[in-house]
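One protein chain omitted, others in place.
Order of writing sets the chain letters: A, B and C. Residues in each chain are counted from 1.
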Amino acid sequence: MPQHYLVTIDEQEFDIEVEFVGEGYRVTVNGNEHLVRRFDMESVHSLMLVDHMSYEAFVRGNGEQGQRSVFMLGREIDAHIEDYNLAQLKKAAGMSGPGAVDTTVKAPMPGLVIDIKVSPGDTVSKGQALCIVEAMKMENVIKAPADGTVKAVPAKTGSSVEKGDVLIDIE
Amino acid sequence: MPQHYLVTIDEQEFDIEVEFVGEGYRVTVNGNEHLVRRFDMESVHSLMLVDHMSYEAFVRGNGEQGQRSVFMLGREIDAHIEDYNLAQLKKAAGMSGPGAVDTTVKAPMPGLVIDIKVSPGDTVSKGQALCIVEAMKMENVIKAPADGTVKAVPAKTGSSVEKGDVLIDIE
Amino acid sequence: MTRKIKKILIANRGEIAVRVMRACRDLDIKSVAVFSECDSTAFHVRIADEAYPIGPSPSNESYLVFDNIIEAARKSGADAIHPGYGFLSENSAFAKRCEEEGLVFIGPKPDTIALLGDKLQAREAARRAGLPLVPGEDIGDVTDTQAALAKAEEIGFPVLVKAAAGGGGKGMRVVNKAEDFEEALQRASSEAKSAFGDGRVFLERYLTHPRHVEIQIMADEHGNVIYLGERECSIQRRHQKVIEESPSPIMTPELRKKMGEAAVSIARETGYLNAGTVEFMVDQDLSFYFLEVNTRLQVEHPVTEMVTGLDLVKGQVYVAEGKELPYGQSDVKLRGHAIECRIYAEDPDSGFMPSTGTLSNYRQPAGPGVRVDAGVTIGSQIPIYYDPMVAKMVVWGSTREEAIGRCKRALEEYRIAGVKTTIGFHQTVLNNERFVAGDISTRFLEEEYPDNKYIVLDDETRRAAAMAVALDKFANERRITLGRRENQIPEQSRWVNVHRRLNLKRMGG
Partner (left out) sequence: MTRKIKKILIANRGEIAVRVMRACRDLDIKSVAVFSECDSTAFHVRIADEAYPIGPSPSNESYLVFDNIIEAARKSGADAIHPGYGFLSENSAFAKRCEEEGLVFIGPKPDTIALLGDKLQAREAARRAGLPLVPGEDIGDVTDTQAALAKAEEIGFPVLVKAAAGGGGKGMRVVNKAEDFEEALQRASSEAKSAFGDGRVFLERYLTHPRHVEIQIMADEHGNVIYLGERECSIQRRHQKVIEESPSPIMTPELRKKMGEAAVSIARETGYLNAGTVEFMVDQDLSFYFLEVNTRLQVEHPVTEMVTGLDLVKGQVYVAEGKELPYGQSDVKLRGHAIECRIYAEDPDSGFMPSTGTLSNYRQPAGPGVRVDAGVTIGSQIPIYYDPMVAKMVVWGSTREEAIGRCKRALEEYRIAGVKTTIGFHQTVLNNERFVAGDISTRFLEEEYPDNKYIVLDDETRRAAAMAVALDKFANERRITLGRRENQIPEQSRWVNVHRRLNLKRMGG
């Protein structure tokens, strides 16, 4: 039975249907049909021959539901996948799609918070520096993902944080 | 509790005792004590620091009981391991140790038998050509592992053999 | 007086430790690794002949602790220490300590390190040696901001405020106009004080489109000092080099000779010994100005090795043994072109944010013209404690064009999964027309990528990635469905399973 997905990369949407056929998979991407042979290699690693074009791809979940990292051609590409019909329903209902902004600012790596530049109630604009986390001997500026108001600042100057710890909450 | 093994490499015997100690393992080899730290890495792969000497080693069984292959310093080394006391008992009982000759000549790789040079009843001497197996576009001469008399010749000219199939039986 | 070095302790980790150990093995010298707690199975430990633990993971409790390193040297019976770069490599007190302990420190004498490590003293030495300096002034006392401003105005804006003890962009500020000067001065000084324990700063004229071009030098105890061509290191992010090449696209034989001889002059002036690098800024009119001397092996030394055919680490060991350099200036001949891409565990599109994790896949490019100096292998962890560089990919070609082609090929072949890396960033830069034309300066990245967005995917790649994600999900869902049926089959290799599954599919499964 064919499966129908919505994959989003860099805000570009791909409407993808997949089904088994004799020699591999028939994959229809935004209406264009491709014959794909796919071979599992080590764990997350696979070889795809897309209409004979050769790609080595590594796909893995990166934490959140539907989020994927694809390692291909030397690059890591962030992608989001969802059941197509579910995605349409959500859209119709006005629910946030994968492009929506996560307003919880989390630590992107373990490190030490060395400076916090905002306080609850501050108005911030997208790209504004919120705090500085030191890791690997470097100071990393954590920026606001969108315009908003600072709701809470769980992070404390001088404290260690683990990857994924909430630093700043914006609404 | 320390364990006691007999390891044989190239007919040289190593009397080895192993036990856990605070910082790693205490390994006594033919009476000489070594402190070894050992780290598992991928599957069969490990790093040993033997009195601080660094070795990467891969150990895997190679089919038969007690037989091991060690991949180290770019080489594959064949070894045999046995419980020390059991090995001593066997020796006392005159049973064959790991150095004893296997008189069953097996196919070392999959291939095609293209020539058989002996028949049942023939006397053969160590190193004498018994049959020829073609694999990877090359003819491989299978030689007698010891002096003896050919008991049976299960292999047939022109037939395919899998790795481990008995070709010639010598006694 | 020559001495034979038999065993070298490498007081470092990562790719540079591996690099030095390889030279040791080539020379039939034993190598000793040291490792912190999180580095117990690190690649440099696996490559070494011997390895000693030196403390907890933070570098100030392990790689930077004199006593721990000296103790490991004692225990191992090492007769020399190679500091690599970073960590203790430019620490004159450590070099002195080695001397006192009777260990050969592979680098310059402690006094030379101390002198050249102080930017103001280095500037003075350069002046004495007759090297051209960027117009600039020392500011003794940063409290007298009026006097400092007067000096800045004399130099002319834009002006650069630099920490005397600085490095890596810390304590550095560009000031475009007089109004901003006082605050910049104070901030640079306090940053320098907290980073280096030394708040002294000085001023330099700020060149708007300079290239960073450096000369590799090598000096022995017998008075031989030679230069080994240049490296163009203008592609920098956060004042850190990310792509280096040799020769520089703008170099002429005349300019090389002039810059090379200038580098040799300051080496002679300071009694320099062993390998070193004299850094220059080169202006658009090809006038050049002394910047600083790095008293150690550089990260980017392989590009010089590939065009000269000489092994710089071996050269360091020869010199440290008191021998005469086995080659003279006339033996240094450049051939072809080499480019180095530093592969960092960083996300280029998030301001080069470090990325930690375990390398679930790691496959290096190989083949003609490709050299990879890596500090990792498959399964390695990228810890949070150290510099996030995982490898240097260096390519050689008979021309710059061939080198760029091979470099792009090799980057595509690289497979790293588990952390974000700068590979996509390099791919973007190598396809940039200005880069291809050799039209670069230290401001290249900010000019060409003002929004810090480097990774641009073409449609085909994006579509293929989308398919990979969909097929992965499809296969996983199917695997769950098929699970029960597959359980009947005894365990076989994954490969056999793949073929079997494929056959099932062929049969209409």
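Points to keep in mind about this one:
The working rule: a residue touches a chain if its C-beta (ideal position, glycine included) is under 8 Å from a C-beta of that chain, and two chains touch if they have at least 3 such contacts.
Bear in mind the structure is a predicted one, so any value in this text is a computation, not a measurement.
For the chain excluded from display, the touched partners among the shown chains of the whole complex are A, B, C. Screening C:249, C:322 or C:336 against the full complex identifies C:336 as the residue touching the chain left out.
The chain not shown here is touched by just one of C:96, C:151, C:193 or C:363, and that residue is C:363. Even with one chain removed from view, chain B keeps its contact list with that chain: residues 3, 5, 7, 9-10, 12, 14, 16, 18, 20, 22-25, 27, 29, 34, 36, 38-46, 48, 50, 53, 55-60, 68-77, 79, 81, 108-111, 135-138, 140-141, 143, 163. Residues of chain A that touch the chain left out of view are 37, 39, 41-42, 47, 49, 52-54, 56.
Residues of chain C in touch with the missing chain: 18-19, 22-23, 25-28, 40-41, 47, 302, 305, 309-311, 335-336, 358, 363-364, 366-374, 377-379, 381, 398, 402, 405-406, 408-409, 412-413, 493, 495, 498-499, 502.
Definition applied: only the chains that are shown with their structure count from here on.
Taking each chain's centre as the average of its CA atoms, chain A and chain C sit 31 Å apart.
For this pair, chain A with chain B, the centres built from the Cα atoms lie 51 Å apart. With touch defined as above, chain C holds no residue shared between interfaces to two or more other chains.
Within chain B, not a single residue touches two or more of the remaining chains.
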